[in-house]
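Read the structure below first, then the notes.
Missing here is one protein chain; the remaining ones are kept as they sit in the complex.
Per-chain numbering from 1; labels A and B assigned in written order.
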Amino acid sequence: MKFSGSLLFTTLWFFFVYAPMAHMVWGKGGLLNAGLGGRFPTLDFAGGTVVHITSGVSALVCALYMGKRIGYPKQPMPPHSLVLSFIGACLLWVGWFGFNAGSALASGGLSTSAFVATHFGAAAAALSWSLAEYWKNDRASALGSISGAVAGLVAITPAAGFVGPLSALAIGFLAGIFCYLMVTKFKAMAGYDDSLDAFGVHGAGGTLGALLTGVFAQQVFNPIFGKGKPIGGLDGRWAQVGYQFIGVAFAWIFALVGTLIILKVVDAIIGVRVRDEEEVQGLDLSQHGEEAYNLES
Amino acid sequence: MKFSGSLLFTTLWFFFVYAPMAHMVWGKGGLLNAGLGGRFPTLDFAGGTVVHITSGVSALVCALYMGKRIGYPKQPMPPHSLVLSFIGACLLWVGWFGFNAGSALASGGLSTSAFVATHFGAAAAALSWSLAEYWKNDRASALGSISGAVAGLVAITPAAGFVGPLSALAIGFLAGIFCYLMVTKFKAMAGYDDSLDAFGVHGAGGTLGALLTGVFAQQVFNPIFGKGKPIGGLDGRWAQVGYQFIGVAFAWIFALVGTLIILKVVDAIIGVRVRDEEEVQGLDLSQHGEEAYNLES
Partner (left out) sequence: MKFSGSLLFTTLWFFFVYAPMAHMVWGKGGLLNAGLGGRFPTLDFAGGTVVHITSGVSALVCALYMGKRIGYPKQPMPPHSLVLSFIGACLLWVGWFGFNAGSALASGGLSTSAFVATHFGAAAAALSWSLAEYWKNDRASALGSISGAVAGLVAITPAAGFVGPLSALAIGFLAGIFCYLMVTKFKAMAGYDDSLDAFGVHGAGGTLGALLTGVFAQQVFNPIFGKGKPIGGLDGRWAQVGYQFIGVAFAWIFALVGTLIILKVVDAIIGVRVRDEEEVQGLDLSQHGEEAYNLES
């Protein structure tokens, strides 16, 4: 994508996809708000619908709209440094504690519970993705375990403040297997080129996590929110799963339509895809005039 | 610089430049202390004068005293890994929250306000440095955006506990452009060899930030400090800009003179510059007997 186009895209996307969605889910009186008078109360503790479905689905729309990289999928395009990917995933895992536990907005029992759920979800998904790989390839890779961890972090995000450690293990475990299938089987079948697997991990993991939040949410882990009333399936209130489905469907449609319109606008004004010779040269050089490494120096 | 010389330099510098300066600004009854009876009350929340002006100006003195690297500026000397620079800047940004918000010495409204100001200052400077680059080169680089972010972090440091988010945007925006000009135009004009741009970013950004603190400081963002009285220009108390100027001038002179004397002393005892053959071999090998990478292994 052109750098200038990506700047305009990001700005428009923030205002017309992210911000309205955040208001609907977290704002007072928002359509999907679960605690302050929304029409369809959707549980989303730290951003499963608002952050991960919107971004993941939008990434899919971009990948489909922009088409594949030159040479994909015939030419192998492995990530250039697994070492840096691994370090990045570790920093992400730690940072996610701030993201999920911080969504309790105060230090206390709820933030601690969200912290623990986050860790358990990520660990279970790292394991289950590795197991799936082992099942398929007879080997578990480091790339698989970190992909799994991120999938687990994504899936536990909407649920973190509503579920206990055992439910977090279940959500993470399912997310690791589901996202593994999405980025291997489904992506190959559908044929889109999503180099970071933003859809397969964030879109798919966010969708699964948001739905499972309806299943596993329990009043006992969020007394402030539930105020003593049942909130999710494990509390016997299965209607929440239906509301979660409505919230998820809304996030999908909103991201699909919004991103498509924004892409059309950006394409008309600036253009989205770089010229072929720029792509072959590499975006570092053609868009930013710099290289990642100067090893000869 | 010789490693042994740098150890002696650092030790002397800590005792004879940093420590007295910290006492003058933050210590009870210090000459520049703003809250506990100083003669020239200088506002410096987390170290604009104490940390960044002293270190940046001292770096300039060192660069001028020691001279250029062999081959500079004819031979290109790009940083060897932009990837690591970027990771480093990200870690720095996160760590700076601890530095600035932590200077409130307690969790609460003031630390939250300093946290937000820090983020806004860094983001605005990353943007404005990139814009300046774009204006000049038709391209914005990753190196530019992280340099801008650090410039913004530096400039917001003295102001963090005294200004609101909009003032932080203004301070950061100005710092990004000012430091960009310092490390491109001014450095080229003056001809010194400051490989990390310690002066252009920390010295210049710290000076600008300290002066702008006097302009933007508002009592409403620091009720503990102001105790209901106006503190800076936006409160109508423009005299503070004058005090900031005195504090800045003092930090400059203190760093200039102190560092020059210390360099003379270190040069006399141990020597500061390595021999030419050691420099050509590289300081990793000649000073520490090790290499950064052993990629053949």
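Note that contacts are C-beta pairs under 8 Å (C-beta built on N, C-alpha and C of every residue); 3 or more make two chains touch, one makes a residue touch a chain.
What you see is a predicted model, and the numbers here were worked out from it, not measured in a lab.
Engineer: Looking at A:Ala142, A:Ala239 or A:Leu285, which residue reaches the missing chain?
Structural biologist: A:Ala142
Engineer: Quick one: which of A:Ala19, A:Leu36 or A:Met77 touches the chain that's been left out?
Structural biologist: A:Met77
Engineer: Could you list which residues of chain A touch the chain missing from the display?
Structural biologist: 76-83, 87, 94, 137, 139-143
Engineer: Kindly note down the residues of chain B that lie in touch with the hidden chain.
Structural biologist: Residues in contact with the chain left out: 3, 81, 84, 87, 95, 287-295, 297.
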